[in-house]
Each structure stands twice: as C-alpha cells, then as structure tokens.
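Heads up, one of the protein chains got dropped from this complex, but the rest are sitting where they should.
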Amino acid sequence: MTYIPHTEAERSQMLTAIGVKSLDELYAGLPAAMRFPDLALPEPASEMEVMEDLQLLSEANLHVRQASCFLGAGAYNHYVPSVVDHVLLRNEFYTAYTPYQPEVSQGTLQAIFEFQSLITFLTGMEVANASHYDGATSLAEAAILSLNHHRGKRTKIVVSPGIHPQYREVLRTYLQGQQLAIVGDESLKHDQVIHIDENTSMVAVQYPDFFGNIHDLEALGQEARQAGALLCVVANPIALGMLKPPSEFGADIVVGEGQPLGIPLSFGGPYIGFFATRDEYVRKIAGRLVGETVDSRGQRGYVMTLTPREQHIRRGRATSNICTNQGLMALAVAAYLSTVGRAGLKQVAELCYHKAHYAAQAIDQLDGYQLWNRDPFFHEFVVRCSRPVAEINEVLLDHDIIGGYDLGQVYPELAEHMLIAVTELNYKEEIDDFVEVLNEQA
Amino acid sequence: MTYIPHTEAERSQMLTAIGVKSLDELYAGLPAAMRFPDLALPEPASEMEVMEDLQLLSEANLHVRQASCFLGAGAYNHYVPSVVDHVLLRNEFYTAYTPYQPEVSQGTLQAIFEFQSLITFLTGMEVANASHYDGATSLAEAAILSLNHHRGKRTKIVVSPGIHPQYREVLRTYLQGQQLAIVGDESLKHDQVIHIDENTSMVAVQYPDFFGNIHDLEALGQEARQAGALLCVVANPIALGMLKPPSEFGADIVVGEGQPLGIPLSFGGPYIGFFATRDEYVRKIAGRLVGETVDSRGQRGYVMTLTPREQHIRRGRATSNICTNQGLMALAVAAYLSTVGRAGLKQVAELCYHKAHYAAQAIDQLDGYQLWNRDPFFHEFVVRCSRPVAEINEVLLDHDIIGGYDLGQVYPELAEHMLIAVTELNYKEEIDDFVEVLNEQA
Amino acid sequence: MNRLEPNIYELSTPGRPSHRFPDLDVPLAELPDKMLRDQLELPELSELEVTRHFVRLSQLNFGIDTAFYPLGSCTMKYNPKVNEDAARLPGFAHTHPLQDTRVLQGNLALMYTLQEWLAEIGGFAGVGLQPAAGAQGELTGILILRAYHKDRGDKHRKKILVPDSAHGTNPATTTMSGLRVVELPSDKRGNVDLDALRAECDDTVAGLMLTNPNTLGLFEEHVEEVIAMVHDCGGLVYGDGANMNALLGVIRPGDLGFDVLHYNLHKTFSTPHGGGGPGSGPVGVSEALLDYLPGPIVDTVEPGDDDLPPLYGLVMPKKTIGRVKAFHGHFGMHVRAFTYIRSYGKSGMREIADHAVLNANYLLAALRDTYHVPFDRTCMHEFVVEGRFEKAPGVHALDVSKRLMDWGFHPPTNYFPLIVREALMIEPTETESKATLDAFIEAMKSIAQEAEDHPEQLQTAPHTTAFGRLDEVQAAKELVLCCRPAELATLEN
Partner (left out) sequence: MNRLEPNIYELSTPGRPSHRFPDLDVPLAELPDKMLRDQLELPELSELEVTRHFVRLSQLNFGIDTAFYPLGSCTMKYNPKVNEDAARLPGFAHTHPLQDTRVLQGNLALMYTLQEWLAEIGGFAGVGLQPAAGAQGELTGILILRAYHKDRGDKHRKKILVPDSAHGTNPATTTMSGLRVVELPSDKRGNVDLDALRAECDDTVAGLMLTNPNTLGLFEEHVEEVIAMVHDCGGLVYGDGANMNALLGVIRPGDLGFDVLHYNLHKTFSTPHGGGGPGSGPVGVSEALLDYLPGPIVDTVEPGDDDLPPLYGLVMPKKTIGRVKAFHGHFGMHVRAFTYIRSYGKSGMREIADHAVLNANYLLAALRDTYHVPFDRTCMHEFVVEGRFEKAPGVHALDVSKRLMDWGFHPPTNYFPLIVREALMIEPTETESKATLDAFIEAMKSIAQEAEDHPEQLQTAPHTTAFGRLDEVQAAKELVLCCRPAELATLEN
C-alpha cells in the first residue's frame, strides 16, 4: 500500500525541473558507502492484508469488554459516550497540528480553551493549561514549577507514598539531573509532615490516594503553607464529580490523569495530563496556554498566549521542553465533559462510589479477605488476601474476570494485598460473581 | 437515554407562550378515549446498557469475517477500503437530506453527480440516475420505463431465468397491478428469444447471470432491437471492471446492485440500485437526476433537474413514486470507485475471476462434484453435488466455512446444486480448506 | 481565488497509484478474451486526494449536525451517534443475507423485536420491515389493499381517494399500483372535506390514503368519521405515517381504525437521512391484512423457554403480495431504529411527541402575527405558514427560505402542501432547544421586516453561503448529467 501519488511521468517532469537525472542524484551529498541500506522489513502489503494482521493481533489479547474488569491502579475502565469518538474523527480536528496560525485553527483553539475552562472549574483552581503527556509527567512539571517558584533555592520535594508509584518514578526520572531530594514515600507508615520544612519546594499528595482513600487534606495544606511550600494534589477527575475540589484544601497545583474522562484504556496511552494552578503562577506554567482575544474584524477569537515561557522562544532558559502535547485528548475530555455534563459526572462518580462500597463490603465479609482501608474511599479499595494475589488473579482469569492490582509488586509491606477498582461498567451481577470466585479462592 | 433538550423551566415558559396549561392540552382535538396508550415497550435505558444489548445481539451471529465465506447470490463479500466509511461518517453528509436547497447542499449534489458519472462510464451508457433502492427495484423501474416508452401499448416483459430470482419476484410484485405478462423464466432450458415479439416491451437478462456465466449478449440484443423491445441488462459492477460493458451489446438500460462497490453486507441492506440508460430516455427515468449549472456568482454548481418527471410535481401522473432513495450509498460507491480507481477495480475483478476459477477447477476434480457451468464464468459458479446442499453446508459450518447457495430452493431442476462465490477476500488457503472439506463430504 | 472543488474526474491523473489489493495467490486462469473491455473510464486518485475531495465537499452542506434544519414533513431530528456505532458492529455489518438463519439469531431477534415494537407503537397486528422508504411502504400498502379486495373477488374497487393536501408519493403510488386516484378537497379547517368524501364513497372505492396529522401539521378532526365512512363502503384506510412523530405514545393509528400504515424509520425513528436516503419504510397492518405482508418477515419457528431463547426464522406470509426488495429490507436502518426505541423506551415515546408538538406550537405562536397562517389551529409536530407579504408582492416563500440561509438555518419545506400559497412548512422536531427556536423566530421576524424594507435582500439571497442561487433553468436546458473526463483515458493497463 502506498500513499504516494506520483506517476512515472510526473516524477520525470519534476526531476527535469530540478535539473537532475534521477532520484539518486538528490542524495549526492550523502556518504556514499552507507546509502540505501537493505532493510530487514516485511514486503509491502495491501490494506486488506494489513487490516487482517492487525485484527489477528488484536484478537490475541483478552480485552476488558470480554471480561469483568476490577483492575484500576491509574487507568480506569469507564464508559465513553459514543459521541466523543465521533468528534475525534472529524478530519479537521485530527489532521491539524498545533494552532500556530490562529486564523485557520479556531476550532482547535476554542476546544482547548474550553478544555482549560472545564479543568479549571473541575479542580476549583484559577487557570489550567492545554495539557501534559499524562498524569505522571504533569506531576513532574508541577515539581519543576515549584522549584522555579522558589528560584532554585529549595531542594526538597516531599511526596506521599499514596501517590501512584509510577508517577513517583517519573518524577524521579525527570529530576535526576537536579540536585535535590525527593522524600516522604519511604514507607507507608511514614508521615510526610515530618519532612516539610523551609527547604521544601513542594508537597505532593494524591486524592483519592493510590489505595482509594479520601483524605481530608486541610491539615497537610496548612503545614505546607506554613513552610512556604507549594501543595500539589494529584486528583482523580471522576472523583471530583462528587468530592471537594482540592482548591478547598488550599492546593496550589492540581494535576492528574484525564484518561477517565472519555479516553479508552488503550494499553496505557495516549492519555492526558491536566494541570491547574493559581493565577499567580500562570507565567511559570509549562506547555501551551490558549487565551481569548479579538480578530481584525472585531470577532472574539483565541490564540496561544504567553508563548515567551516556551521552549521555541526561551530555548535553553525555558523551564520545560514540552512542545507537542495531547491536543486531541484534550478535545476528547472537552467532548466527554460537555456530553455527560454536571449531572452526568456526578452520576458516574456516585455509581463508582456505591458499587465499590458494595463490592468492598461483600469481600470484607468473606473468610480469608479483609478490607484494608480504614478511611472513606472512592472507587478503589485494598483487600488483604490470604494467598498471593497473582495466584488468585490467575483463577479469576479462568472465570473471565480481570482481578485487581497486586500491591506487593511495589509495596513490600502489602504483599498479598489486592487493589480493586469498581466503575459504572461493573454491574451488580459481575460484582457478585467476582465475590463468589474470591470466596472459592479464600 | 433522551435526546430531548428541554428543561422544566423552558417547558413551562413555552406552554405559557402558546397559551396552554399543560402538554395534554395540546392534544385536546384528539379522540379522548384513545389518547395516551400504555405501550408495552421496555423501560428507557442508558446508552451504555443499550450498547451492551446490541453488542450481545451482534455476537449471537456468525459473521463472514469470522469464517470463510463462499456465499454470494446477489450480495458479495468484498473488501471495503477504510477511507469509504470515514467519508460516510462526515456529519454534513449523513445528517443532510435530499438536496432541495442547492445553495447549502452542494456537497451532496456534487457527490451524486459524480456517482452518476461513474456509473455512466462503468456501464458504458450515456446517463445514470441518482439511485434506486436496490438492484431488484431498479429492474422493476426499468420495466416501467419500457412500458412508458411504448406508451402502454406493449404488454409483455421477457425475463431470463438467469436473473436473480428475487429480482424477478420484485419485478412481479411491482407490476402486479398492470395488465401484462412476464415470461421467459419458466425453466432453465427455456430460450427467451422465442418470446420476443412486437408486443414485447423489454427483454431483461443478467450479466454475468445468476450462475456466474458470462454470456455474449450480442445476438439477444439484436433480437430485441428487431422487435423494437428495449434490452435491459442487470450487471454486476465488479465484473464490469474487466468485462465488456453492456452498452457494447446494445443495451438500452443497464441496472444492477451497487453493493459490491464499497457497501458492507449488512444482512442485505441498505444497498443501492444503479440505473443507466441512453440519453433519449432521460425524461422517462424515475428518481433523482443531478445536473450541472451555474450560480448567481458565476460559479459552477449542481441542482436536481428534470424534476417535473417526479411524484412531487407530477403526482398521479408520475411514472414512479420514488422519493427518498439511497443517497449515502451513492456516496459510498463514489468514494469506493474513486479510491480503487481504474486499476483497482480491474484488479479486484481479476482477483475474483482467477480465484473463482482456481476453486472451480479444484472442486471439479473431486469425486462427487462436477462443475455445471459450460460457458466462461466470472466469480460465481455452480457445482453439482451428490448430496443435498443443506447437508453439506451444515458440515462446512462446523469448519467455519459458509458454503454456497442452495440452488434447489428456487430452481427445482438444480436440486443438489451449489452456487459458489469467490472474491478477493478468499485467500488460496481458505479455498484449499473449503475444497478439502467438500472432498470429505463427497 | 475562488476555490471551487473540481470533480472527481478533473482530479484524476492517469497512472496515479491508488488503493492496492493483495497479489494474486492462485494460478492465472484463462481470460475470456472476447468478453473483455478495453476501456475503463474510472478516475485515478491517491487516498489523500479522495479524502480531501470528499471532506471539502461535505463542508458545502448544511446538515442537522451543523444547523437547525426545520424541513417540514422530513422530521430532521438529531441522529444519535450510538445508532451509527451499533449498525457498524461487525456482527451486524458483516452478515450475509442468505446465511443459515440458525447462525444469525442475533439479526433475527433484533428484527423480530423491532416488528413487535413498531406494531405496538402503531397499534397494528403485525409489521413487515422490508420496504426501503416511505414511498415503497406506500406501494406495499396499496398493493396489500388491492390484493385484499382481489382475494375477496371485489374486482371493481379501483378508486383510491387521496386528499389534495397529500404528498406527491400518495397519488404516484396509486397509479403505480394500477389503481385510480380520486382527489379529495380539504375543508376550511384543513380537514378532509366530509361531503366530498361522502360523495365518493361507493363500492368502487379500494381505499383512502390519509396522512394524519396531515401535511398541514393538523390532526384530522373527524378522523374516526372519515375512517368509518370508508370502511362502511367497503374500502380500507391507508395511513401515510410520515408524520408519526406527533403520535408516538399519544394515539395509535391502529386504534383509530387505520388498516395499513407505513412508518418512516428515517423520520420518526432517527435513522439518518443520508443526503437523500437510505430510508426505511416498514408497514404495519391490521389482523385481516397480516397474510398479505411482503416477505419474508421474521417469526418464531420454535418457541423459547426459560433456558433457551426462541428460534427465529424467516417466513413468507401466506398470501403475500410478494417481495418488494431483494433480501430483508434495510437492516442497517433496523438496527438504528431498534437502538433508538430501546434508548427512549416506553415513557420516552410520548416525550418525543410531546416535545415535537410543543416546539411546533411554540414557533407557531411566535410567528402567527408575522406570517399568515392559512389554517390556524393548534398544530401537531409541524405547521404551514405563507411566505408572502402584502406590502412586498415581489417576495416569495423561496426568498424567505434563501434568506434564512444567511442566518445559518436550513430553510423549511417550500411549496408543499400545494393547497397553501407560498407554503413554508416548518417542523422543528423535539431535539431542538428553546434557544434555537428563539433564534429562528428572530430570523423569521427580521426577514419579514426586511421583505418590506429591503426586498432585494431577500430576492438575491443567500449572500453568506459558499454558493448563490443556482440556475435551474440552465440545468434543465443544457442537461449536463455526467462529468466530461478532461481526457478520456485510453491507456489501459
């Protein structure tokens, strides 16, 4: 299959116009010995054959719609209303690029502006940017903002062990070149508050945390504020459909993973990181910002703004290198939130909440299983099992059930603990079946 | 799930503006006793639940991509390039209606004009209309055209038994109110030529015929012409990618089923009937015609034309009642033919041809099976079996093979004969497997 | 600098590489040389050229998804996106119409259920899904009437009564069926004129074709009497169900005495109009006519029980008028309509009608003082006003329509029904919001004012669309119905 339009005749006309005899000649300046390698790739194939291959590969997977899925841990199986993908398939949206030329990009610009607005209101903050790669990198970008806010004078980031382990990994990857300490997540018992001091740039916490717990962050916010550190909350956006926005705990930055808002699981990506903060930090935000303005005809319109923050202007002095971000995913989130709306998001949140509690209670009553969470939780909870989680999950799979996350993999103290997520897609019947199989495996 | 936007407040504002107190009052003029029946319908459901139901229903089917399909008989399993459906999903195309207002319908109008052009060139005729419901009704409309052409003075339609049986059924349904004879298809042995006389309005024949045969229609065309009857050819459009167009046999009307040109099988519909003829009959064509013109600014544009032929103007004197036709399917055909293009259509035709012959030859060599076709055939052929076709098909199904059409169902003389179709979607391996299972069932 | 979109032949370049199919994997067979064509005048484009062409063309259209589209009689309601997804599920989209029905129980269950639901909604004993559109539903229905009378030996019933407000397909259908149209006048309130009807009711009446609500958007006030008169003279009553949207959950045509009715899935049940189809026009019939339905229809061939669902099969009604289409009708549309009814459910049906009627009456109330309403009473889902102005005699309904485009609205239906001068037939549908209706009202009022102040603004409209008025006379005179390929491709590969 080729998408190259040239005919033989056109090719030779063009070569003549250029003044060369062959295509090879165009590469005369390239090291001759290495030119035109013989690549070990498959032969070209027709679309029909390619699609068959892909179909077969996809069928070699067990997907979550073929099973009951109780796995979350940072990626959630939610229902995506049909209209969302119909919007994404608009050719003018997905085949455009970054709206450098606003006169012919108002569609993208207004959609991003709306995404920013939706995130701003959802998080309760004052301003949101056009997106980051995912929840993990938005946390890293928050840390960088805090470091810049403190002009590099503070060299400690305090993180809660209740933040998604992979987010903490990414944070450490991003900051490995800086001279600073990332502390607080040494063990679950650990109280981060003891780390907060005058050298602390940012305190980061997850809400609900990785184990599903809904903590009141009021006190932590005050500690951070007192120490002059920024409070960053990693929030689950569906939970914000019912829970107090982090702004109410005095959060300075709210970041998170937007995947639950209309983006398919897709084996982990593309997703979208959202990033909201206070107006006072707007000039330190990484990434694109779209602002309202007017055009030469007096019409309201939108442009990318405050670009001097960004790499293409500030180059080596920019605080982030982000360029391409998650435009189309921002559109998905905007379409999702517009479609489900105020009432719908609340409904999803509550469905998740009640179903998770129904499941938790039922499992807690089984012999051999015990609910680990002591605090209120949202749609995810931890169960102490009396066997290795991997073994239980294997049996569950035989029943077409995708079991929860094996916490022992990353939290040694939580061996034989399973993190279970429940969403609106889990009917009562599925939950009951799940509980029954767990019971048999106790 | 509702798509009604009204809020409670709006509803009452609107009722007030109308001057009524309740919605019920709007129906005051309706027979009171029968108002507001209690309908035995399911409760409303969320999109998520509805989609799950539909998914389950669809999975209760065995579809042709889950099996090897050798079934044709008027509906063919061809590959549809991906781009076709992306075009059909353009909101502006599928949510518009008949282009009554050309200033805001140029997209639809030009696409139909292009469809007409493609069909004109493919069939070799001079003019084509915007579509009929399917191949069968386009044959019926051809017959009606012929009757009108002869001003009702000829009362016989001669049809070949090699025309799709269901098309002949539909022809008879359509014409049951007219005083005329439809003859020629009494048995396969029958030579239609003997029926052609001065009273014959139209002679209809299929090309390739229902059994796949490619007949030279030259002689038949001459017979028809001599008798002053119109020759109507029901053509397979994929076959026209390699075979002589019916215009070369002197066809007056070429009709057919457009499904093979980019339309999914979809259990039989929606498909599209195409209809092409000579310029001299253009004022007698049923259905929409789009013509080129200019707008007030001097731009080239398109409009529906010769509308005085149609029911909305001519009412009881119109020759057809067709109104809504197959607009979106015409777009699919236009997109398909533009995508595969000259070389692609020929390639598909030849793939079908060669694969069908490979299969036919292999089956003919088996004990217990015999190729029935004596003439050249295209991508479908008949095999005489030594057992009931239904029995063989049952075994084939166990091997995930969808066998051919059981001809005995409609042609008593062809009991134990199977009509087998092969397309570009049947790989050699599938054909070999099919032959092997047939062999085991001999 | 005006960038008109070339046509697909103008965009073609000989030799352009286009879509590629797999290589042949079997030996070459001998070709029937004598039968091969030597020219194939199809265009040659790259996939990008094809995509860009059709995307650009699409942008020249108004559709429901871009603009308010109050095209009367066409019920341009929102087409839910989930319907599109459902119809594209591989388990539906890739089923062959002649497969063994035992492996297609999903399709059959869906069709069976849809038959039942439509019958329940319309108040009929049974429904056949085969007809492809409204007009084919009409043909089906009238052929059923004809067959019924014929079967009873009632051979001289050749007259079909058709009100003068009827859609053109009604009389055209009658003629196609070999019967004779007798047109009935409407009375002052837009009803069938009872005296005229009475005068025609004799033993040559095969039936009456009645649209209710009629094309004025008005409920036939004497519907029971009208139906009784026809029944009393031995005729049957055919219902043109194009306007069923007003009746969902409100009143059932079958209960009113209609003997046959066609549904328009592409109107009432939200399947997309596709730029002019495909539609779907199932037909519902009373008990007495069940056996005449076109076939096959879906029926249970083995009853189900607690453990097993019933086995469905395709069966031909005993005295069927025959097939009206190859295969089983527009299954893809059946899937969409099924999805739609399943979504709204029982209570949703009436909500649809309620809001369709509410929206129409709201518009009517707002426009009544500005536009002349020829038959002014509570309307159902649509209404008709006159697009003419005493103070601006040179302005016509068409001018109002064209000017509406400048406001971003698709115009209403023009010049139908024929009994209204300068008709503008306005059907908002239930899926439009008050805000949209208010904007439309503003436009309509402003246009009426403009008709007096600046009539030329209307007469030369539209101004802001990509195309101005098209010359229909030239189109009909010059009759260019096919691209002229710039260069008739003679290279054959």
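Read from first to last, the chains carry the letters A, B and C; within each, the first residue is number 1.
Assume a contact is a pair of C-beta atoms (placed from the backbone, for glycine too) under 8 Å apart; a residue touches a chain by one contact, two chains touch by 3 or more.
Since this is a predicted model, take the numbers as computed values, not measurements.
Asks: Using the contact definition given at the top, list the shown chains touched by the missing chain.
Replies: A, B, C
Asks: Which one touches the absent chain: A:135, A:184 or A:260?
Replies: A:135
Asks: If I consider the whole complex, including the chain that's not displayed, which of B:7, B:226 or B:365 touches that chain?
Replies: B:7
Asks: What subunit B residues would touch the chain not displayed?
Replies: Contacting residues on subunit B, toward the hidden partner: 1-10, 44-49, 81-83, 86, 91-92.
Asks: By the contact criterion defined above, which parts of subunit C meet the unshown chain? Give residue numbers in ascending order.
Replies: So the residues of subunit C touching the unseen chain are 1, 3, 13, 16, 46-49, 51-52, 55-56, 59, 64-67, 78, 80-81, 406-408, 431-433, 435, 464.
Methods note: only the chains that are shown with their structure count from here on.
Asks: If you average the Cα atoms per chain, which one ends up farthest from subunit B?
Replies: Centroid comparison gives A as the farthest chain from subunit B.
Asks: Could you please state the distance in Å, as a whole number, between where the Cα atoms of subunit A are centred and where those of subunit C are centred?
Replies: 45
Asks: Distance-wise, how many Å sit between the C-alpha centres of subunit A and subunit B, to the nearest whole number?
Replies: Result: the chain centres lie 47 Å from each other.
Asks: Can you list the subunit A residues in contact with two or more other chains?
Replies: In subunit A, residues 47-48, 81-82, 86, 91 touch at least two other chains, as defined above.
Asks: Find every residue in subunit C that makes contact with two or more other chains and list them.
Replies: Those would be 16, 19-22, 45, 47, 51, 55, 80, 82, 84-85.
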